[in-house]
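Below: one structure, written as structure tokens.
Here the complex is missing one protein chain, while the rest keep their positions.
Letters A and B mark the chains in the order given here, with residues in each chain numbered from 1 onward.
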Amino acid sequence: MTEFASVLQRVALIASDIQRFPPPDFESDYTMPLPATPAPRAPWLGGVDVIVLFAALSVGVYLVHKKRSRLSVFLLMVFSLIYFGFYRLGCVCAIGSIQNVSLAIANPSYAIPLTVVAFFLLPLVFTLFFGRVFCAGVCPLGAMQDLMLIKPISIPVWLQQALGLLAYLYLGAAVLFAAMGSAFIICEYDPFVAFFRLNGNPNIIILGVSLLIIGLFVGRPYCRFLCPYGVILHHFSRLSHWRVTITPQDCHQCQICEEACPFGAILPPTGEQNGQHWAPDKKRLIPALILTPILIAFCGWVFSMAGSSFSKMDYTVHLAERIVLEDTGQADGTTDASKAFRDSGQPGETLIQDAQNIMDRYVMAGWILGAFFGLVLSGKMIRLCLPDRRDDYEADRGDCLACARCFSYCPQELKRRRISRTAPVTAGSEAAVES
Amino acid sequence: MKSTKQKNNQWVIGLVIAVALGGVVLSIVSTDRFGEKGNGLGPEYQYDLSELRKTDPAMILYKEASPRINTGHSWGRAIAVGPEDQIYTLGGQQLHVFDSTGKRLPLTIERDKELTAVTVLKDGSIYLGVTDHIEIFDASGQLKSQWESIGSGAEITSIVVTPDIVFAADFGSRSVIRYDASGQKLDSFGDFNLPSNYFDLAYTSDGQLLAANTGEHRIETYDLKGNLMSWWGEFSNQEPDKFCGCCNPISFALLPGQSGIVTCEKGLTRVKVYDKEGRFVGFVAGAESFDQRDGLTATPEYCYNRMGLDVAVDSQGRVLVLEPVMAEIRVYQRINTDNSSRSQGI
Partner (left out) sequence: MPNQDNALDRRDLIKKGLHGLALLVTGGVSGFLAERSQANSYHWQIDPSKCIACGNCATYCVLEESAVKCVNTYAMCGYCNLCTAFFEPAPKSLNTGAENQLCPTGAILRTFIEEPYYEYKIDESLCIACGKCVKGCKEFGNGSLYLQVRHDRCVNCNQCAIAVACPTQALTRVHRDQPYLLKGMDNKA
């Protein structure tokens, strides 16, 4: 078996210089063809995608902030669904680009394509200034779900908050697996890409259909509870320069808008009694702050324990595990992968050692992922201790998807628009409104 | 009435969501990430040679007589036998020599091109095919003569030395080149159908040249002027007495005293014996005995390399098979059923 070990290296040496298979000398005038090599999509078309993305985002900003029309946002959404979804077949998307960015940061030998950088950054920058306009009208995954929403039900706040944590986990896992070079799970488990391509893995189609069915009643379940990019956009949106408002007019606290939002993103005024307790609730805040490092350490420990399970997403670890199972008689037969590995003559010990190294790295990464999740949990906890003050009904800056639904529900907004639409804007008419 | 209806609706919605959630979980959990369930294609899409690789045990006339000899090459290419049954092997740019028991002898020849053919004469002088030209060494490994190159693209795959004429099989031109004893090129002959770079020659004791026309699945007999005298051999993958695949036999050697021909095939990797008229006698080794190797070669890591066996026969009639991937020599001896039954009887 020892000779087996070096076979591959030997072959690699020989294969490089022996490539002669002198073809026959044809007597007829036959000329030997070269294998056809059709070129990939032209690079400038990638530039077009970026331009379309930029344009769609800009139009979205105009529609949400200036035109304030749900119908227009809806049309933009349909356009994006057609362009980024059905025409570009869902690739590359801003959500998936998280993984390319992670890989590029973790692995210097991976040079990230500029198109992907643009898809990652443009929505972020727009969100930082204008809120989640990307989610509203540009993201094809969001559009897919938004179109399916027919009978929205509201879910309890606690459940909404709890489910929202899933997205943090997903983000953490996606970054982890991408940075480790093991998998791009956002793409692998992209639930809607199969619809864009009208074909796909049966499991993923079931996943997509199930999510769409849930989406009939629960508005945009992927966006709110799973989307890893949504997590980043959520936080950027909270810092956005211009916020998405239900109406620029004064709120009359009629509550109608709260009913209008299918995403539970409109929050009621906090009321007077909360206003008196404007200062943080120290009785709860101090324990929460003390608990923070404990929570971080605890989650880190839990996730590091799970590190070896995470590592099974890695090809090498998976293969090594299979080889060990076969060697110890716990698995019958071979898989294509294990047979190919055995046929290649590479020594099993090297593979198992490689796998062990990867698993060790995953345990380390588990600490980081766990600490991140612990931080998220404590962040949520601390925020619960810092009461918000809202005098009016407001869209939650983080959760609001800028879909523009609520605008037409607000009586104040209707009033404002009817006037600005019907009456010519003159000093007189404005004065009349003022009075 | 209305409120019960609403309540019912809520129940229905809850149920639908629960079922869909089940779908989400199930679809993620049951995903065959690594494609281990295989391609899911029907049997007509599977390629399977296992039936063809089975050999009737009654047809196997030889067994491995001694431990395999590790040649020390990284890749075995050709094998030849010397006057005292020394074994000469080529691999890469080197020639190694072993005595008949498999002990490595000190002589090593190394050139700066791949060594592609070797023939050893009765006086011990070594004719080496060095890719595109012939070099002659004496028994001690001293270079005696270097002949002119045939040209780029040439690949000398076999050399036959007769008292007056030297024949070189050139895969590049798909022809046999005739030289006089001093190395002057006389002419070339043949229009061989050789799809892959295997092209073996041999010289019979009654003065005829044998050549393997692999694309036609034939062993052809030529006179020393290059006239085709006769041929035998046929294609079949199923019938073991015929030659398989696109192009076989890839190599062959003569048994002592004109008693027959040993042939090697690729595809169904096997070694067989024919009598001198080309009638099938039996197997030296069936395709099963190269199982491990076939597994190994099933990875196209090996796509650019010669995977084929080479064979030589020593004066005792032992069949020496050079297995290129493991670069080792297998020594086969005929199972003498007559002798063994007689000795048992006494």
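In this section, contacts are C-beta pairs under 8 Å (C-beta built on N, C-alpha and C of every residue); 3 or more make two chains touch, one makes a residue touch a chain.
None of the values given here were measured: they were computed from a predicted structure.
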For the chain that does not appear here, which of the shown chains does it touch in the whole complex? A, B
If the hidden chain were put back, which of A:Pro23, A:Pro156 or A:Gly329 would touch it? A:Pro23
Residue of A:Gly60, A:Gly96 or A:Gly345 touching the missing chain in the full complex: A:Gly96
Which listed residue, A:Ile51, A:Leu71, A:Leu121 or A:Leu384, touches the chain dropped from view? A:Leu121
Footprint of the hidden chain on chain B, which residues? 32-36, 38-42, 44-49, 52, 193-196, 215-217, 235, 237-238, 244-247, 266-267, 298-301, 303-304
For chain A, residues touching the missing partner are 15, 19, 21, 23-24, 26-28, 30, 32-41, 43, 46, 89, 91-93, 96-97, 99-101, 104-105, 108, 110-117, 120-121, 124-125, 128, 183-184, 187-188, 193-194, 197-201, 235-236, 239-241, 275, 278-279, 315, 335-337, 340-341, 343
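Note that in this section only the chains that are shown with their structure count from here on.
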With touch defined as at the start, can you tell me which chain A residues reach chain B in the complex? 3-4, 6-8, 10-15, 18-22, 24-25, 151, 153, 183, 188-189, 201, 203-204, 206-207, 209-211, 213-214, 216-218, 313, 315, 318, 335-337, 339-340, 342-345
Taking the complex as given, what residues does chain B use to touch chain A? 10, 13, 16-17, 19-24, 26-28, 30-36, 38, 70, 74-75, 92, 114, 153, 155, 171-174, 194, 196-197, 295-296, 298-299, 301-305, 325-328
